[in-house]
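Right, chain A next:
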Amino acid sequence: MNHALTLITFIPIAGMVVVLALPQAMKDICKWIAAAATAVQLLIAIWLYRSFDTATTAIQFAEKHDWIPSYHITYFMGVDGISISMVLLTALICFISVFASFSITRAEKAYYALLLMLDAGMMGVFVSLDFFLFYIFWEVMLLPMYFLIGIWGGPRREYAAIKFFLYTLLGSVLILLAMLGLYYYGAQSTFDMTVLASNASHYSTTFQRIVWIALFIGFAIKIPAFPFHTWLPDAHVEAPTAISVILAGVLLKMGTYGILRVNFAILPEATHQLAWLFLGVIGTINIVYGAMCAMAQTDYKKLIAYSSISHMGYVMLGCASFTAAGINGAVLQMFNHGTVTAMLFILVGVIYDRAHHREIAGFGGLAQQMPLYAGMTGFAFFAGMGLPGMSAFISEVLVLIGAWQTHPLMTVFGAATAILTAGYLLWTYQRIYLGPFNEKYAGYADLTFREAFTLVPLAIIVLILGVYPHAVLGLLNTSLVHLNQIVLSTPGPAVALLH
Partner candidate 1 sequence: MDLGNYASLAHFLPELLLSAGILVLIIVDLLVANKSHLGDLALIITAGALLLIALTPVTANAWLFHRMLVFDGFAMFFRALIALAALVAVWMSMGSEEVRGCDQGEYYAILLASTLAMFLMAESANLLMAYLSLEFVSLTSYILTGFLRHNRRSLEAALKYLIYGGVASGTMIYGMSWIFGISGSLDFTVINKALTAPGALPVLAVFIALVLILAGMGYKVASVPFHMWAPDVYTGAPIPITTFLAIGSKAAGFALLTRFFFPAISSLTASGSWQALKGVDWPQLLLVICVITMTLGNLAALQQTNMKRLLAYSSVAQAGYALMGFVVLSNDGIRAMLFYLFAYYVMDAGAFLVVMIVANNTGREDIGAYRGLAWRGGIVPAVALSIFLLSLTGIPLTVGFIGKFYLFAAVIRGQFYVLAVVGVINSVVSLYYYMRPIKTMFLDTPNGDEGTLAADTWNYGLMSVLACATIALGIYWAPIIAFANRSLNFFLGA
Partner candidate 2 sequence: MGGGIGLNHFLLLSLIIFSLGMVCVLTRRNAIGILMGVELILNSANINYLAFAHYGGAKYDGQVFAIFVIMLAAAEAVIGLAVVLAIYQNFKTIDVDATETLSG
C-alpha cells in the first residue's frame, strides 16, 4: 500500500465528487457519503499509525513523482514523526465534524462537498513534502473555509469570512515569496523540503532571517499568534459548530506545523537565533493574553476561541525551548488541544442549537435540566485546564518543564496561566451550569445520541493520552529530537536570553 498518502488525501475529493454528482432528490444521503469518506480516511490513518516505524527519522510512506520537471516541482508526499500525529488528528477531527454537521439543513450537498474539500486540503498540507505542493494545499483550504463560514455562518458571517480569507491570504503570499527565495538562493533549485533542509547551511544569515520572519508571519497568522489573532474570535463566533471544530481542531495546528516543518528544518540557524523572541515571547503573550481576554468574554463561543489562543501559546513556547521535552510537549499539545477544543466547540454547539444564543449571562443551572451535558462539559473544561490524568496535562507539563530550562521567566508566566485558566473556565461553568435553574430552559433535551457519539470518542482519547501519552509521544520523539539537534547545532542568538 505505497499510495496510502495519496489515498488518504484524495479519498475526500472522491467523496466530494460523489456528493456533487448526487441528484437533488437524494441530498439526504450526502451526509452519509461524507461520513463514509472520512471513515475510510480515518481507517487509513489508523493503518498508517499502526505501521509507522517510530525508530527512524526517515520519511515514510514516501511517494514521489515528477510534476513540472522544468521547474523541479514534484508530487512528493511522505510523513515523519511530526506529521503522522497531525494526519491522525485531521482524520479523526474530520470524521467527528461530519457527525457534528448533521444539524445543517441548508444546501447540504454544497456543504458536505466543501467540507470534504477542506478535509483534503488540510490532509494534503500535512503529508506533502514538496514546498510547492504544500503551498497549493495550504491555499486551497482557504476557499472552502470561506464559503463554509460565509454561507452557513451566523449573522456577521460575511465579515468574518472575508476577514479570515484576506488575513490568511496575506500570510500565505509572504510564504510564497519566501518559498521562491529558498528556491532560487539555495544550493540547488528545488522545492523538495528534505533537500532544502539538507542544504540549510547554504543560505546567508541575513537572508535566513528575512525569509524566516516572512515565513513566521505567514504561519503566525494561522496559529494565530498575537497580534495576528483577531480574525479567530470573529471566525469562530460566526462559523457553524462543525467548522469551528475543524478550525480550532486542525487548522490552527497548521501554523505551528509549518513553523516546525519549514522554519525549523530549513532555516535552523535563524530559528535558533529568533525563536526566543518570536516563539518564546509571543507565545507567552499568547498564553497570558488569551486567558485574560477569555476571562472577560460574555459570549460562550468567543470565550472558548480565546482559550484556544491561550493554549496554542504553549505550543509556541514549547518550540522555543529547544529541549526534547519542550518540543515533544509542543507537538503533543497540538494534538491534545485538537481533541479537547473540538469537544469544547461541540459542547457550545449543543446548547446553541437549543437556545439559539450564547450569552453566558443568559444561562444558569443547566446541570439540573441536562445533567449528562453538564457532566460532559465539566470533563472537557477540566481537560482544558490541564487536569492531571488528562491529555493536556502531559503536554503542558512537558512544554513548561522544557521551557523552564531555557526561558524560566516565560515559564513562570506560562505556569501561572494555569490559575487564570481555572479561573475563567470554572467561573463560566458556574454561570452556565450551576446555581439556581433558569426556568426559561425547562424542557431542553439532554445530549442526543448523535451528540454523545461525537463527544465520547474524544473524551476517551483525552483520558487514554492522559495515562498513556506514549501512544502519541512514541511517534514524535525520534523525529523531534533529531530536528532539535539540528537547530541546536547552529550558532545561537547573540542577544542574551530573558533569564
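For anyone wondering why these and not others, all candidates are chains of the complex that A comes from, given by their letters.
Basically, a residue touches a chain if its C-beta (ideal position, glycine included) is under 8 Å from a C-beta of that chain, and two chains touch if they have at least 3 such contacts; residues count from 1.
Every value quoted in this text rests on a predicted model; they were computed, and no experiment measured them.
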Of the listed candidates 1 or 2, the one touching chain A in this complex: 1
Touching residues (chain side chain A, partner candidate 1) in the complex: 67-71, 135-136, 139-140, 142-143, 146-147, 150-151, 157-158, 161-162, 165-166, 169-170, 173-174, 176-177, 180-181, 183-184
